[in-house]
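So the structure is just underneath, and the comments pick up after that.
As you look at this complex, bear in mind that one protein chain is not there, while each of the others sits in place.
Here the chain labels run A, B and C in written order, and each chain numbers its own residues starting at 1.
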Amino acid sequence: MGNSFGQLFRITTWGESHGGGIGVVIDGCPPRIELSEADIQRELDRRRPGQSSIVTQRDEADRAEILSGVFEGRTLGTPIAILVRNQDADPDAYKKVANIYRPSHADYTYEAKYGIRNWQGGGRASARETIGRVAAGAVAQMVLRKLFPNFDIVAYVTQVHEIRAVIASRGVSRSDVERSAVRCPDNAAAKIMTQLIERMRGDRDSVGGTIECVIRGVGAGIGEPVFDKLEADLAKAMLSLPATKGFEIGSGFAATGMRGSEHNDQFETRDGRVRTTTNFSGGVQGGISNGEDIVFRVGFKPTSTIPREQQTITAEHEPTRIAAGGRHDPCVLPRAVPMIEAMAALVLCDHALRHRAINPDSEA
Amino acid sequence: MGNSFGQLFRITTWGESHGGGIGVVIDGCPPRIELSEADIQRELDRRRPGQSSIVTQRDEADRAEILSGVFEGRTLGTPIAILVRNQDADPDAYKKVANIYRPSHADYTYEAKYGIRNWQGGGRASARETIGRVAAGAVAQMVLRKLFPNFDIVAYVTQVHEIRAVIASRGVSRSDVERSAVRCPDNAAAKIMTQLIERMRGDRDSVGGTIECVIRGVGAGIGEPVFDKLEADLAKAMLSLPATKGFEIGSGFAATGMRGSEHNDQFETRDGRVRTTTNFSGGVQGGISNGEDIVFRVGFKPTSTIPREQQTITAEHEPTRIAAGGRHDPCVLPRAVPMIEAMAALVLCDHALRHRAINPDSEA
Amino acid sequence: MGNSFGQLFRITTWGESHGGGIGVVIDGCPPRIELSEADIQRELDRRRPGQSSIVTQRDEADRAEILSGVFEGRTLGTPIAILVRNQDADPDAYKKVANIYRPSHADYTYEAKYGIRNWQGGGRASARETIGRVAAGAVAQMVLRKLFPNFDIVAYVTQVHEIRAVIASRGVSRSDVERSAVRCPDNAAAKIMTQLIERMRGDRDSVGGTIECVIRGVGAGIGEPVFDKLEADLAKAMLSLPATKGFEIGSGFAATGMRGSEHNDQFETRDGRVRTTTNFSGGVQGGISNGEDIVFRVGFKPTSTIPREQQTITAEHEPTRIAAGGRHDPCVLPRAVPMIEAMAALVLCDHALRHRAINPDSEA
Partner (left out) sequence: MGNSFGQLFRITTWGESHGGGIGVVIDGCPPRIELSEADIQRELDRRRPGQSSIVTQRDEADRAEILSGVFEGRTLGTPIAILVRNQDADPDAYKKVANIYRPSHADYTYEAKYGIRNWQGGGRASARETIGRVAAGAVAQMVLRKLFPNFDIVAYVTQVHEIRAVIASRGVSRSDVERSAVRCPDNAAAKIMTQLIERMRGDRDSVGGTIECVIRGVGAGIGEPVFDKLEADLAKAMLSLPATKGFEIGSGFAATGMRGSEHNDQFETRDGRVRTTTNFSGGVQGGISNGEDIVFRVGFKPTSTIPREQQTITAEHEPTRIAAGGRHDPCVLPRAVPMIEAMAALVLCDHALRHRAINPDSEA
């Protein structure tokens, strides 16, 4: 249990890094939404290994096949099953680590939990698992665009190691982001980040960083207090992604150093709508969207897999040393951008449907 | 929907700030756990208003009554219903704000979502809602202590505004925490924090801060990848609490500035057990506990309710000014400590039962 | 676990026969529905003991108190908690059976499952548990009447032991049903049924029977294949009621003796709507309502509690004999009528909301 996400727009992902493939079943997608394999492939290509020089060179086409739920180019309201076959799987490359707990990987904890694990390439704990999420997120975005004409979601790298970009969340578009392989819309910073990531590869080391995400156009009223507050479900969605260590919304941890009189977002009427003068709330108040941009950030640790020798133990608890041999990302952030957008879209789509259930005439 | 939490140890809370009361139903509590109203009251008293000079002076005894599910001092395995009546409710005090959207409160968003709201004291969005959580968390702690003989959970304030305590998470006990009204085990920092909070009351302003929580003794194997990873459910639990803006586990956002070679937790055998030399993972790897202390932090914004005049609008979208008149906390952190422990216990208890379902002979 | 029902309109019931009381929390009720305690009391009074000479004479007023979720006569969209205190509870009356497994009761199975049980009056297994369901069903009916202007639900006794009434489901109204204490709209049959039930009391024995339920006015499109088909959720709802042994929809078990050419419901256009010429389907096809009346039947066993000596064993597995001493129903059917209506309303309300989530502009 634990491989499903969402209440009404509910996805179930499956698959290991090596084996038959990776996939997702989406249950609860509204009918009559236009959907093609190309809509899904577009997002998968942004997540795909080998897409640029700064990501892992594992060669996977990651071709998505829609197996059900779509008929003559439109969704049926029945479950949508999507399959991506594994191709460049080289299980033998992992044989030498079959018996070793790699530092800060899930080898030991999977063994502790299940008493068995697929040691080929990380098995279920591989980031390859996120293929199902990104495919489902592409569908969620199609639904959201139909529900909210002005819906838009864009994530981007704001920090890699100690390099911090300067970005105003309000104006960023996806094309700004896609301009650089590192997916940072601050061109100057992007260049230095790229150099740093390449240097890490040379150093056989890795770095982490921060991604910011902005969601626009969903209007006020989305979110289900008291446990399924919008920020709570976003936090869960983000912390369920591999390598994430932190989540913050709006002012985030910076709020801890502010006073109430500074931090409160005052209401005003602007362009005939209720607006706030500032957006420290990050677009959510009391767990419900208030119509402002929803803005949050996610912190990533440096990639655990590094081709540098480290101390660890075997499954028999004997000390040993290990250096990663396979192809890996010195920095996961560029490929994590579409994952974050996907998870955010899944949360929003699910919550939009939940809200419609009780308020069918609302803007949502 | 959105008022239930947990899959197997599942709670449903209900109640508004004013009205018949506040309560919780716990479904899925294992049978034959010793439980009394005193076990619950002990935790409620730590959350209660009026407990010290630095919290709100609203006078509520918050007496818990167990209505079902307990027989002759032990749980029956049937739902446990707990009721706390509202007492010091003064709805008239709120009449003058019935028509006003208070800045950074949920007045506007509840109105936008539901088209109706109980304007008496925040209604469902009041922090009084957390009574049900704290009561249920007390029960979860009783279960956890039975499941794990060495189970322990302790949260404490590490930062108020710009005052940061120096605390080693390893050694902190609940009695260390309860020594100060501000619930910070660094005595020197606690004193300054208390002074600051009192100054804020004088300034008719408020401050936020950070709480850290440590969970010990649950062993390896707890957590359900890929969506219900332990840190994901903790993140959701924490961000569902009022006034929270951020969550981080282990190294957290600090990990963004580290290299993989620094950040990886190396495995070793210590005292006959698999251990890690460092704990940047925060006790969780791949979404599953690894037996080290689980350590996370939560960031709180400054209280929105301040007795200082602020600009806002009415429900008719007319500009107006408002200053809070009621009794409020200039800093929510001291009372948030038991809330965080409660939510963490709920997550752990639920996950422990989920793990037992498939691995009944495991340590968990 | 197992004390919640529904996905979007979700109820959680709690309470034992003896103890603090019985209650329910409703999460997911749409906002702005008019609701008062009188709306709930009306249904509880139809379920109440002591309402007529043919039901148990236990004296319980069963007064419902709404504790939350309603403000100035309308629902808030927040959880609605309803409490009924236990009054005429005489635990001592049960002391002599504390150690005995009553035949066809749940004493033994609760002990086997939980290793503990509340032996006072059946504890959680008492039919008193259905108070929460009936209260929630009253709320569900208020919602359904708002969603579907022509919504109507009526259940009635069609058989007691070997006495079968002759009733055309199409024309029956609730006032027809309420004319007799036995809740059978066939006056002649009702009279004989009443005599039989009274005779059973004299014989210190009990009888079962059948209840039919008709739901009108929900239109086509309600139901969620493939597992949450409308008839599947109705079947679950009914078999979750105490003393039920069977469920059938439309033609039911009689369909087993028919040919396809007889049983198929042919489509036609009538009054500008798609209709079927017959209704062997019982208003549901492929798990989705087709706009015809939804008609189903539920079979009840004779009451297990009889004041006649029977053979059984003690908790120590010693043979013993027992005769029920308390006040009981020689036939549960008259009081089960509102329970069936309540459960049916809960299923329909939940499914109506689920349908709205994906099709907000539909008739539903």
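FYI, a residue touches a chain if its C-beta (ideal position, glycine included) is under 8 Å from a C-beta of that chain, and two chains touch if they have at least 3 such contacts.
Keep in mind the model is a prediction, meaning the values are calculated, not measured.
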Contact with the hidden chain (one of C:61, C:98, C:181 or C:313): C:313
Contact with the hidden chain (one of C:85, C:335 or C:354): C:354
Hidden partner interface residues of subunit B, rising order: 7-8, 28, 30-31, 77-78, 225, 353-354, 356-361
Touch list for subunit C against the chain that is not drawn: 1-5, 7, 13, 101, 103-106, 108-110, 112-115, 124-125, 129, 159, 161-162, 200, 205-210, 220-229, 231-240, 242, 244-253, 255-269, 274, 276-277, 280-282, 284-291, 299-306, 308, 310-313, 317, 319, 354-355, 357, 359
Absent-chain interface as seen on subunit A, which is shown: 1-4, 8, 10, 12-16, 19-23, 25, 27-28, 31-32, 65-69, 71, 74-81, 83, 113-118, 123-124
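The working rule: only the chains that are shown with their structure count from here on.
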Centroid comparison with subunit A (C-alpha atoms), farthest chain: C
Chain nearest the overall C-alpha centroid of the shown protein atoms: B
Superposing rotation of subunit B relative to subunit C, computed on C-alpha atoms, to nearest 5°: 180
Whole-Å gap between the CA centroids of subunit B and subunit C: 39
Distance between the centres, which are taken as Cα means, of subunit B and subunit A, whole angstrom: 26
Subunit B, residues touching no fewer than two other chains: 1-4, 13, 113-115, 124
